[in-house]
Each structure stands twice: as structure tokens, then as C-alpha cells.
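One protein chain omitted, others in place.
Chain lettering (A and B) follows the sequence in which the chains are written, and residue indices restart at 1 in each chain.
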Amino acid sequence: MKPGMLALGILAALAAGVHPQAAAAADQIVIGDIDDFSGVYADVAGSGAVEAVKMAIEDFGGSVLGRKIVLLSADHQNKPDIGASKFREWADQNGLNVLLGGSNTGVSIAMAKVAAAKQIPFFAIGAGGASLTNEDCTAYSVHYAYDTTALANGTATTIVKNGGKTWFYLTADYAFGTQLQTAASKVVESNGGRNIGAVRVPLGASDFSSFLLQAQGSGAQVLGLANAGTDFSNSLKAANEFGITHKMKPAALLAFLTDIHSLGLQTAQGLYLTTGWYWDLNEQTRSFGKRYFAKMKRMPTMDQSGYYSATLTYLKAVKATGTTDSAKVMAELKKMKINDIFTQNGYIRADGVMIHDMFVMQVKSPKESKYPWDYYRLVKQMPGEEAFGPITGLCPLARK
Amino acid sequence: MTEILGVPVAVILGQLMLGLVNGSFYALLSLGLAVIFGLMGVVNFAHGAFYALGAFAALLGLQWLGINYWAALVLAPLAVGVVGVVCERLLLRRLRGLDPLYGLLLTFGLALVIEGCLQERFGASGQTYPVPAALEGAFNLGFMILPVYRGWVIVVSIAVCFSTWFIIERTRLGATLRAATENAPLLQAFGVNVPLIVALTYGGGVALAALAGVLSAPIILVSAHMGSSLVIVVFAVVVIGGMGSILGSIVSGLMLGVVEGFTKVLYPEASNVVIFVVMALVLILRPAGLFGKE
Partner (left out) sequence: MRTTVVFYSLAVLFALCAPFLGIYPVFMMKLLCFAMFACAYNLLLGFSGMLSFGHAAFFGSAAYATAWLVTAHGWGTVPAILAGVLAAAVLGLVIGALAIRRHGIYFAMITLGLAQLVYFVCLEAPFTGGENGLQGVPRGSLFAIVPLKSDITMYYLVLVVFLAVFVFIRRVIHSPFGQILKAIRDNEPRAISLGYEINRYKLVAFVLSATLAGLAGSLKALVLGFVTLSDVLQENSGEVILMTLVGGTGTFIGPAVGAAIIVTLQEYLSDIVGGWVTVIIGAVFVICVLVFRRGIVGELAALRGHRWREPQDVAGVGR
């Protein structure tokens, strides 16, 4: 078996060469970004988020405490393995100081565990699962931008109050979809509505017609779409096609600006959704949006601007404490007020949720939209405490 | 409202219709696979990628060249068919005579390349393709609303499937194709250009996949990975029908679409896997597939 040995030998030499001894990085601040760059969430965060982080580093001055800020990014391909391994590797080998990322709840939970083990702050941006600040909370994770509780509180409450009392759910059959449905159901009931039924659809199903037919057969007033990404877009498209949207009001429990952009206003008009941020809210957000647009040729989603804000917030905390010691920085993070283009009066709660105002929007009709990316009409601005709800007590760090 | 098994009859009929729609896609796709396997012995794992290519061809044709749906129905399969012929000549040809395993692995790799390139170039989100004006609207069938477009899909698929079957099984051209599979050198001795026939067969099978892609573009978002989960299901369909049998794959495709439709009502979470359960059962009880030749 000599040839095998030869091959192995060559490989070994290569491997040794490829892996230089890790730079201690004592003279740098290393920010990591692990997200989905190639899958269903690539447009929601992806490379746009990297751009946003770079903008934040630039705005902050490029360095803090006399150390240069360095950015690493990697694609987790929606696999918890890859996300967690990369995180661990950067922590062990590259002197990582803070990690931003996620989008995918499963991956984010895995990375949160690594954050706890390696004691490195982790900003989960883009993942919806509220469990990140409940059963799965850790002392080092922060949940930015939004979570399933806030979404349900926003969209479901508004629709029930507007007359949509009876609900039927089309739920993506995985943890995130289920959490979303559960959150929405609770809100519907507490507002005097009724949950008639639900159908669990395999993730990534290509055809929703049968499930939609069942929804229609239930006679509910509202079609609750507890799914995201292409599932959401495909199911809404089909609902339109089958004339279901004439009889049932569609409720997008999670939709991003990029989803609406793909669907087009013709299909998406009238949809209610909740978001943590929108580029056309005020002068500040608009100027950020335009700056981002100049680089990326699309308007930023709430995740991407969340990345910008999270980066700034972390750097401000480091500056304030004068150290990168994780425990001290986490303590500062939970004390400080967050005031930037993302939110005016945000703060991080004991369980890690970043409490900030949420916005219930309705998608404009093609006639109402006056310029590119003019997609939303503000229906209601919800104060953070109302949107994210009270502390549930499920997280050991935040007892009731 | 009368009910069967706790489900209203109207819903059952509705699901039957929808199952037929899905079944027509399965039939069309498995037809292409069956043609390629039956006539070339190649298990074409890249079928899903060509399906996506067909949809993209229609989409880009519209966006870049202003080609409308009706033209795309013909041009997109043609274009993708040409790509298929090129692949056959450059890649698959070198594997003639070798273990069919290699053809399978090659097409598997080809699928990764095609889908990866599509994703890199067009992103993962997917884009909409509009339903052509003439096919908008819906029929009110009483028990359900059936969009005109879906009805159209059923009609086109069945028409194409049965014409293909007819050509292969009942015409001289088909006889030539079948002869090429059974004894290529002998056929070549008769002066028939066998390599050309093989290349055209692959191109044809792939064009069928592309046609399915164009048909599905107005229904689902056009994205790089639209074919990847579909192709595994289609393989199961072909296996159930019997791998060499054209008629088998058409009939199984339609049937399985309906079975899947019912599963969606009775046990929705399993609708993705019910076809595999059926496949396992068929292979145990009737190994050659329902219409297989062994």
C-alpha cells in the first residue's frame, strides 16, 4: 500500500502547511460573522450583512482601544455543524472577540452553546426562535432584531383587532414554524379570537395547493402563514392563484423586504407583517438605506441593519469598559442604551433580548408605491416591552 | 356535506384534481428519466438541474429577450436539449461501455455544477414568472376552484407523455431508437448514425425535463434548487413504474401524484415520504416495478 502512504504523506505535509500557528491577535479586535451566504437566507442577511458590518466599523473609526478591528466571515450553509465548528475554530485559533450571525434558529442555538462554552459574546441576528432567550439562553448570547414572540404580538394582534377572528395556520413543519404558530395562537386567543386549525407542511414543499385547499375548507377568516423564505413566497403565490385570498386574509407571520421584492406588490399587496426596522421610517433610516443601496443595489432588510447596529453596540461597550473581557462587556451591554439608526431607545434585557420598538406594516398596492422599494405602510408602532412581552422566567438568567 | 373517512367529499375531489396536477409533473419528469434510462442505460441524476435550467431559460428569455410564454414552451426545451446534447458528447460519451455507476456519478456531479452556478449567478431567493394572460383566471368546478393554468398543465403533460410514448413504441423512429439500445453495432452496420441517435436521445430526455420546468415556472418560484428535492421523488416514481418502461413511468407518475394528494389530507407531514414508502413496498412485492420487464 505504498501509494496510499505516499498520498497520505503529501496530504499531511499540505495540512501542516495550511495551518499556521494561530496568530494571537492581541493587537486586534476580531469580529466574526457566520451566516447563510448561499441558501434561503442569503439575501436577507448574507453578504449584505457583511457590508453593513464594514460600514459600522468604518463609522466607528476602524479601531478601538488602540487595536485594529478585523472582520472574519464564513458561510454556515444552514448547517449547525459548520456554524458551531467555525465558531469554535475562530475562538481557538483566531482570537475571536465577538460573533454575529445566525439567521437559522437551529444553527444559532448551536452557536449559542459554543458561546457559553468559550465565553465569547454572540449576537444572534436573523434567527427567529424565541427559545434563544428562554430555554436556550446563555450568559453570552444576545438576541437582536426580532423574535417569534414580537412577530406574533405585532401581526396577530393587529389582524384580530381588525376583524380577523378565526385563524387557520399553514405551518412549516420544523421548530421555527411551530414556535411561530404557538406564539400566534396564544395572541389570537388572548385577543378574543379562535384558532380553528392548522396543517403542518414539510419544509421546502414545492406545492401548497392541497394544504391551501384544506385551509379554505376550514372556513377561517385568516390564513396564518407560519413559515418563511421560499415557503412563504410559494404559499402566498398559490393562495392568490386559487382565489383563496379573496375569502381569507393572509397573515405573514415572518416576511422580509426581500421576500416582498421577489413576490412583487401585485401578489403581496394588503399583507400584514411585523418588522423590527424598515429603511423608509425616518431620515436616519433613509440615509442609512441609501448609503447601503449605493454599495449593494438593494435596500437593507432589518437583519442587515441589525448587523450594523449590533457591531456599533458591541464596539461602544468595549470602549466604555476599556477591555474586551467578555464578562465585563456583557455586563456593560445589558446596562447601556442603544441609540442608532436601528432603534432610538433600545436596551438588552437580562435574558438577552434586545428590546426595541417593532413596526406592524401593511404591504402597499402597486398604485400606492411611488418609488422603488416603497413597499410598506406603517400601521402601528409597538413599544418594545409590549412587542417582546414580559420575562417568561424560562431563562435562568432572568427570573420573574 | 357527505364525508368519507371524516373528510368531506368536496375536499377529496379537490385533492384528486390537485394530485393529478402534481402527477402530471411527475409523469413528465419521469418520462424523460425513463427515456434516458431505457434507451441509454444512464441514470440521469442531473434531471432536476435540467428542469431548473428549463425554468430559468423561460425566465431569462422573458427578461432579457422578451420571449413570451408560448415561444418559451418550444424554445426553452430546445435550448436545454442542445445543452444536453453537448453534455452527452463531451462527458457521457466517454463512459460508454463502462459500469453504469459512473454515468450516475457523473450526472450527480453535473447536477451540483449546474445548480451551483445557477445559485451563484442568480441567488437563492427565486424569482417570479408571470402566468400568461390567456391562461389566467379559474374554473369553478363546484367542489373547488381550479386555476385555468393548472388545468392546462394537466392537458399538456398528458398530451406530451402519450405522444412520446406513441413515438417510441409505435413508430419507426422509435423502433430505430429501441434497436440502438439493443444492438448498436449491428444497427450501425445498417448505416444508421448511432452516436447521433444516442446524443439526441439524451438531449430529448433532458428537453422533456426542461419543458416541465417551463410549465412549472408560473406556479412556483424559479430558483436554482427547485429541482433537487423533486429529482429524488421522480427517481422513486420511475423505479415504481419499472425502470425501462415508458408507459410505466407515465402511469405511476400520475398515480403517485394522486396518492401524495390524499396523504396531504390525511397525514400531511408524511406527504414528502409517502412515495418512498410505496416504492419500498413495490420493490419488495414486485421487484421489477409495476410495469417492469424483468
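Assorted remarks:
The definition used in the following text is that a residue touches a chain if its C-beta (ideal position, glycine included) is under 8 Å from a C-beta of that chain, and two chains touch if they have at least 3 such contacts.
Treat the numbers as computed from the prediction; the structure is a model and nothing was measured.
In the entire assembly, the chain absent from the figure touches the shown chains A, B. Summary of contacts with the chain left out: across B:Val239, B:Val259 or B:Leu290, the touching residue is B:Val239. Interface note for the absent chain: among A:Arg67, A:Lys113 or A:Lys380, the touching residue is A:Lys113.
Check A:Lys79, A:Lys165, A:Lys186 or A:Lys319 against the missing chain and you find that the one touching it is A:Lys79.
Of the candidate positions B:Gln127, B:Thr164, B:Thr201 or B:Asn272, contact with the unshown chain belongs to B:Asn272. In the full complex, subunit A contacts the hidden chain through residues 1-9, 11-12, 15-16, 18-21, 37-38, 42, 74-75, 77, 79-82, 84-85, 88-89, 92-93, 105-106, 109-110, 113, 129, 136, 173-176, 203. Annotation for subunit B: contacts to the undisplayed chain at residues 41, 43, 91, 94-95, 98-102, 104-106, 108-117, 119-120, 181, 232, 235-236, 239, 243, 269-270, 272-273, 276-277, 279-280, 283-284, 287.
Simple rule for what comes next: only the chains that are shown with their structure count from here on.
Remark: subunit A and subunit B have CA centroids separated by 36 Å (rounded to whole angstrom). Considering their complex, residues 38-40, 42-43, 173, 199-202, 204-207, 209-211, 213-214, 217, 229-230, 233-234, 237-238, 241-243, 258-259, 262-264, 267 of subunit A touch subunit B.
In the complex of the two chains, the subunit B residues touching subunit A come out as 8, 10-11, 14-15, 18-19, 21-22, 119, 123-128, 131, 138, 144-145, 147, 149-150, 219-221, 223, 226, 229-230, 261, 264-265, 268-269, 271-272.
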